[in-house]
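Of the protein chains in this complex, all but one are displayed in their positions.
Moving on to subunit A:
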Amino acid sequence: MTAGFPRASPRTGVRATPPSYPPATVDRMSTEEKPAAPRSLAEALRARDDASLAALLRSRPDLITPVPTDLTQLATRAGTRASVVRALERLDRFTLQTAEALAVAADPATYDELLGLLAGDEGDPAVAGALPRALAALREQALVWGGDDRLRLVRTARELLAPSAQHPSPTGLGPTVQEATAGMSPGRIQEILTDVGLPSTHDSVSAVAALGALFTDRTRMAALLADLPEESRQVLSRLVWGPPYGQVTHDPAPHLRRLLDRGLLLPTAPGTVVLPREVALHLRGGRAHRAPEPVPPPVETAATHRPQMVDATAAGQALAALGTVEELLKDWDEGGPAVLRAGGLSMRDLKRTAVALDVPEPVAAFWVELAYAAGLLASDGEADERYAATPEYDEWRELPAAERWVRLAEAWLLATRTPGLVGGRDAKDRTLSALGPNLDRSAAPEVRHRVLALLAGLPEGAAPVEDSVLARLRWERPQRREDDLRTRLARWTLSEAELLGVTGRGALSAPGRALIGAPEARHPDEGEPSGPGDKLPVHHRVPHAPASLSPAEQAAASATAARLLAPLLPEPLDHVLLQADLTAVAPGPLERPLADMLGVLADVESKGGATVYRFTPASVRRALDAGRSAADLHAFLAAHSRTPVPQPLAYLIDDVARRHGQLRVGAASAYVRCDDDAMLSEILADKRAAALGLRRLAPTVLAAQADPAALLEGLRAMGFAPAAESAAGDVLIARADAHRTPPRTAPEPVPDGPPVPDDTLLAAAIRAIRAGDLASTAPRKPAPGDDSPDANGELPRTGPAETLATMQAAVLTGEALWIGYVNAEGAASQRVVAPIRVEGGFVTAYDHTADEVRTYPLHRITGVAELADDSR
């Protein structure tokens, strides 16, 4: 098979994958092909009919998002890495093995070569039988194209699957001789040829080809190997199933040297050798995989139960499921648990719920999530966010039991939320909480459906071995990653199905079967055999097609499930058994009105197939509070009890009823009290009293809805002479100066605009205005030594010494002076002041402008001038 390597050239280096459709190669070889043989994937696709293209697009929906413009584009897209990876991930194990075998075969390979790689030299009928299907699946998905004589794996797939030093192949095979000798010196190749007894040739290409041919020739190879010492053969057998790489020292032992000399091990890097693919295949008897798995592992039967028993168990569990969900939501009726800030239910609330439901926490998480998925509970969206039942829950409660169950089961089947993850940690190491974020796993519905479909494939009443189901799922979709989510999902599916009553005792129930749209159960004597001979049905060409049904199909399937379940559920009963220990036992589910009424009249003590109620004084009082009379209760019990009502129970009801309402509580605003019954009767009889809302509580007491003042007024108007009474019963004397406040000050007026000024103020104001005016306009005496004409409006400027002297003189004379002043903000002003004293650098003066005594720092005074005499 190595002889036909196209483009065998040292230039390809270690690269294992020649281009998958080099036109030159095709041209050269096309003469041998039928004229219609495609030369590229695009051509191959072009040759396919619509149905076949549809199948491709159905299995690889990513190819049409967006819709490609033509088939060339479709082919290109089908060859992109992301798309190919996605397609490969969805292959079942044998189809994947087929693709892997093709990746280590020549390109193109013939059908027989491929079969040889998968089945080995001896052949394997199972592989031979399964290969056409696997190949068809690969062709359909456009991973392989070309006729049986020229099978080609698309290049990207080949790159992904072919062994390389970085990505060891699942086959455990190493590079071909040609690839491994790519960097080798021609002299070394010659030595190997000589050593294995081949005629030497100077052409490296033909030398390598000759060596390859030798290694593929089983007879000559056997002879070559037989010649080896035992130790050498052991080395080979260690490498044969991979990994094919081994370490050697600089100076290998003789048995290793033999292998190296003959090219049975080829160096890849200093100190590393590899077992060439051809040699490994020879040692493996031609097989690419140690264990090809042409047939899916059968789902084994752990136990077979009577189908009736399975259905009954499942129905019992279905009923329990309904009860649990109702109990959960009833528990949350009066304020459910708070929503965490990050969303979801706190661990504490989950624990509390688990205790209330008497189940382990993971199971509690399941029920909570189930109710949520079914839309029966949600966050109320208030500021103080809590979980509560939705209005839909009330509608759901009104449905017949079978339909209620189907709603739950359908929600479970289709939900991507995965309660099994609750309590685990996400990638950021945060706890995943029930009802919280990050619980969606898109694979969940498909896995659930597939698991149930596998169960449906078993004979009726057969419970599977869990591990065989998991093994089957792993065959159908081999997982490369460590985190085997699908296996965990499958495990959860099995346990959840049991909780929900989709399965009973591990076997799929009839309603469960209907729910996934599976056909009626097959009987053990017909249909496909189970066990090792179990074959994939012919129609099973696309084992991993999305499993879900269309909404319409699902609706039909659900309706069927409900129809099948209904007769399995016990008929609601209309009676209970009453006992002298004050209990009532409902030996089955009760009709809703009866259950509701009993729920009020008695406390539930034990649940399950039956319900035990206990009557207590408190529970009977509750029923009386709810408006039932003792007679009602007696009639109710008599009507629904199969046996006479026990005397203690009847006595209890009468006893509680006797005391019930003995004390009456009401609201009144005032009362009328009178020792004379007749007068009260008179008041009551008076039409004018109607407005007062009077009611006779006792012969001598009337209660009124009107307040005391209105009552007094009203009674006086009717001609009575009532007196008011205090809380202690004293008569209140009505006085004229009835009501006074504590001492209060009158409010300050809040005028609109400023008040009108009085004369003093006016005078002061005017003075100030005038002073200001004066300051700016007063004629001043020219300062001594200042002979410049006085400039009006300018600040006077004098030296500090002169200013001080003038000030001191003015203090003595009492004269007013005109000063220039700069305030702390640097604003300059002119003032007329009469200095009173000067000390410590400050002048205290009467300021005519402000009409008050002020103090000025001397250093702020720019200058001083005497006022002209005429301005005084």
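Everything that follows uses one rule, which is that a contact is a pair of C-beta atoms (placed from the backbone, for glycine too) under 8 Å apart; a residue touches a chain by one contact, two chains touch by 3 or more; residues count from 1.
Convention: contacts and distances are computed from a predicted model.
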Self-check item: Undisplayed chain, where the name is taken from the UniProt record, one of "DNA 3'-5' helicase", "histidine kinase", "Sugar ABC transporter permease" or "NADH-quinone oxidoreductase subunit K"
Solution: "DNA 3'-5' helicase"
Quiz item: With respect to the chain omitted from the figure, which of A:Ser83, A:Thr353, A:Thr390 or A:Thr583 is a touching residue?
Solution: A:Thr583
Self-check item: Touch with the omitted chain, as defined above, among A:Gly146, A:Gly174, A:Gly263 or A:Gly504
Solution: A:Gly504
Self-check item: Residue among A:Leu138, A:Val299, A:Ala312 or A:Leu715 touching the omitted chain
Solution: A:Ala312
Quiz item: What is the set of subunit A residues that contact the non-displayed chain in the whole complex?
Solution: 309, 312-317, 320, 358, 498, 504-505, 570, 577-583, 585, 587-588, 606-610, 612, 643, 646-648, 651, 659
